[in-house]
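I have placed the structure first, in the form of structure tokens, so that the comments after it can refer back to it.
A protein chain is absent from this complex, but the other protein chains hold their places.
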Amino acid sequence: MTIATDQSKTNATAGVEQWTRMYRRMVMIRLFEEQVNELYTRALMPGLAHLYVGQEAVAVGICEALRPDDYITSTHRGHGHCLAKGASPDRMFAELLGKEAGYCRGKGGSMHIADPTTGNLGANAIVGGSAGIATGAAFSSKHLGTNQVTVCFFGEGALGQGVLYEVMNLASLWKLPVIYACENNLYNEYTHYSETTAGDLLARGTAFGLPAESVDGQDVRAVYATAKRLADRARKGEGPAFLVCNTYRYTGHHVGDINREYYRSKQEEQQWKTERDPIKNLADWLIEQKHNDSEALDRIQAEVRSEMKAAVEFALAAPYPGPEEAEQDVYA
Amino acid sequence: MTIATDQSKTNATAGVEQWTRMYRRMVMIRLFEEQVNELYTRALMPGLAHLYVGQEAVAVGICEALRPDDYITSTHRGHGHCLAKGASPDRMFAELLGKEAGYCRGKGGSMHIADPTTGNLGANAIVGGSAGIATGAAFSSKHLGTNQVTVCFFGEGALGQGVLYEVMNLASLWKLPVIYACENNLYNEYTHYSETTAGDLLARGTAFGLPAESVDGQDVRAVYATAKRLADRARKGEGPAFLVCNTYRYTGHHVGDINREYYRSKQEEQQWKTERDPIKNLADWLIEQKHNDSEALDRIQAEVRSEMKAAVEFALAAPYPGPEEAEQDVYA
Amino acid sequence: MPEVVQRELTFAQAVREALAEEMRRDSRVCIFGEDVAEAGTPFKVLSGLVEEFGPSRVIDTPISEAGFTGVGVGAAMTGLRPVVDIMFGDFLTLTMDQMVNQAAKVHYMSGGTWKVPMVLRTTLGATRRSGAQHSQSLHAWLSHVPGLKVAMPSTPYDAKGLLKTAIRDENPVVFFEDKMMYKLKGPVPSEDYTIPFGVADVKRVGRDITIVATSSMVQVALGAAELLEKAGISAEVIDPRTTWPLDEKTLVESAKKTSRVIVVDEGYGRYGVTGEIAAVIAEGAFYNLEAPVKRMGAMHVPIPFSPPLEDVTVPTEQSVFEAARALCGKS
Partner (left out) sequence: MPEVVQRELTFAQAVREALAEEMRRDSRVCIFGEDVAEAGTPFKVLSGLVEEFGPSRVIDTPISEAGFTGVGVGAAMTGLRPVVDIMFGDFLTLTMDQMVNQAAKVHYMSGGTWKVPMVLRTTLGATRRSGAQHSQSLHAWLSHVPGLKVAMPSTPYDAKGLLKTAIRDENPVVFFEDKMMYKLKGPVPSEDYTIPFGVADVKRVGRDITIVATSSMVQVALGAAELLEKAGISAEVIDPRTTWPLDEKTLVESAKKTSRVIVVDEGYGRYGVTGEIAAVIAEGAFYNLEAPVKRMGAMHVPIPFSPPLEDVTVPTEQSVFEAARALCGKS
């Protein structure tokens, strides 16, 4: 099942500094994840993490279309969503290391980063687990008349979870301002989505009365333009939407998933990286449009890289919470 | 949202005695339920019951298209399904009264009648609760190569339950011989389905790759013809299907639901009863076709009526299980 | 209970009054559930609320327990105070992920930043001839889960006071109503009052034996206590009112005083409420007990439909009376 991208969608209407910000955000996510992998391989990070490398344009393009007070819900592969919505890398690294300075005081970890100040309702380690929360947040916004929009990020694997259809039906009946953003990176863990997903992806939304669109998830301009349109629509009270972003994760399902040949070919990975890299694509366009020269972009890369280094240093140096913290925050 | 019935579907290919059997079965269901209501109003039946009156053509038309060893799963409104699949009224009444002679030794009751000898995997009091069981039975039939078909009966209210979509996706991926038969009688308890169901009903099946059809559930010939086609298809290994039967329950959600004006008009009820009664429709056709004369049909009515009386007598006279039975059959 | 009490309300009326008063007091309170609006639920507990508060606050949902419970969680995180209605406690099976992996953990996992001030109202209780999927009492599951609070009112008075506390609580609260108690009448003050969680109520003072009971089993215990009185045994009846937080102190004190204890709960007897409370008392009153704590719960079987079978699966006044007499060595 192939999903074509309507090229007209790439007629985005953002200014240079906005494009540049999106470029910086994508670079930030990529380099953040590089550091995470580094921390894992150097055995400095407890547990595992699911990297967002390759999918940067989805989170960045969508969050660029949102207001600071708009809500998002995220997934086990959530670092990119958090950063794109405005989280700061130092407190994220601290959370990944279980330090008290982390967004969740170290109690959440990689799969549970949440941050009210950026409207992040939380990453979720239950596949499809945040669909209800996102829909409820949209209910509140409509009920309270705040004009906020909620984006529910999930991977195509979550299409297997019935609760997603239950809440899309509710959102459709109640015309809630929520966008269900399905990141189709082709794999549910180690299984190709075509083995787990019958029928047409877009129909999963239209069957419940939601307008459904698909977009090239490696083209941040297309993602932004589409997300902007759907978010504005939702804000105007025109109801929810179902958005499929076609993308790819460059690395393993998690940092420990090294040998992947049994479920996908090196060549497939190579092709995506060389031909459809979202950061390179935007860079080429920015230069071609004379919005930026490559030096400027290199400077951004360098700045972000040192920012990430500093953030990691901060997190490594930060203290753990005291054991007594274990019994705190169970009840509000 | 109106669903048209393709009239070509009524080109059924059944013989006279088959039509007559369907007529008898529909009459049996109608008169069985009359007795149930009688038992309730005379306070002779424990608990409540959900009557199938008005929907007879759905169960009868579909089950006529099945083999004795084919499977069905049923619902809280299941008396019609059980009878249509071949259950005997005396043991059903006994079950409704909690007697040891009942199909479940009195342990199940109205909402849990099950009967291996007629392929009835059981009625279910969880809305959507039998979708998994039905799909699993279809998996067995395919895995074991028995060419059995399973029909999963459910009301349109079950379209609210996510598990239905989870298993339709599985049935579609694995090409299982199962028919998801949605009986749209317009109401989820006391709420019109249009208030609980977004989008188009048929799309709920097609979105998961199932061929979807709708049929006039008051026309037993149309139901039979469509079910036959879909069952043969499934038996041939061509996979599952989604069938919407448009129908109406004549009486309350359950026997205690007497005053219904707050959710539907007497006039609406009257219209269905007078213009679209499945039994009357078939009778008129049988007579018009000279397959039967009205005397013959009256004779059937009389026979069935006395059969039901006898069955009720049997059940009323039957003994309760002894209290020690309570602890039996917990484990096989 | 304050002197002023005059009015008698049914359990259902008390629940409805608590909801109505809280909805008037706090515009953030709204209700989600199946047939909660015009129908007022099959038990008619919510009759009249949609007429007063309108369909934007008393919201009929599709038959999607997981979905609308999840919506409740998200709505609670973002400024509302949802009261989610799950018609039969048996359907909690469909909401466990939303309640346990989401609602109960959001506050903790987010390091105390997000809160989930929601209430899930549902029912428990057998003997309604409703069959195995409409008769379970599954409150032990929720009591087992950190992050949740669990209330189990046994009288109209407690129902109103505990429900108001639940709605004002900043945490997810699961509120169990025995569907067989809705018609039970009792005094309920018309003025505003709340009942704190974690405070057991001595429903009857006694000397010889303590009967700890929950929900409708409190009524059963009080009935048994009457019978025991006639048999010359003075029974103290204690209702924890919330299984979590649990008022261990009051239970243990009473056990120390009477030295004999029966725990009666309508949930299944194994790995449930009777085990927890019996263990707490056996530990706390270890040196005072004259006999092992006696546990009485639902028989370890799916609830059968047939009346003569169903009736033997749950504790009754008679069975509690006999167990108490035996425990006091007077059998």
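Per-chain numbering from 1; labels A, B and C assigned in written order.
As a working rule, a residue touches a chain if its C-beta (ideal position, glycine included) is under 8 Å from a C-beta of that chain, and two chains touch if they have at least 3 such contacts.
Please read these numbers as outputs of a predicted model, since none were measured by experiment.
For the omitted chain, the shown partners it touches in the full complex are A, B, C. Across C:Cys30, C:Val50, C:Val145 or C:Leu251, the single residue that touches the chain missing here is C:Val145.
Looking at B:Glu166, B:Glu183 or B:Glu213, the residue that reaches the missing chain in the full complex is B:Glu166.
Shown as candidates are B:Ala14, B:Met45 or B:Ala114; the residue that touches the absent chain is B:Ala114.
Considering the whole complex, the residue from A:Thr20, A:Gln55, A:Ser74 or A:Asn188 that touches the absent chain is A:Asn188. Across the interface with the omitted chain, chain C contributes residues 90-94, 96-97, 100-101, 104-105, 108-109, 131-133, 140-141, 143-147, 243-244, 246, 267-268, 270-276, 278-280, 282-284, 286, 289, 291-295, 300-302, 304. Contacts to the hidden chain, counted on chain A, fall at residues 46-48, 98-99, 104-112, 124-129, 157-162, 188-191, 195-197, 262-263, 320-323, 325-327, 330.
Touching the omitted chain from chain B are residues 71, 102-108, 112, 114-116, 121-122, 124, 126, 129-141, 143-144, 162-163, 166-167, 169-170, 173, 328-332.
Going forward, only the chains that are shown with their structure count from here on.
Averaged Cα coordinates give chain A a centre that lies 41 Å from the centre of chain C.
Chain B and chain C have Cα centroids separated by 37 Å. Listed for chain C are residues 61-62, 64, 66-67, each touching two or more other chains. Along chain B, residues 159-162, 195-197 each make contact with two or more other chains.
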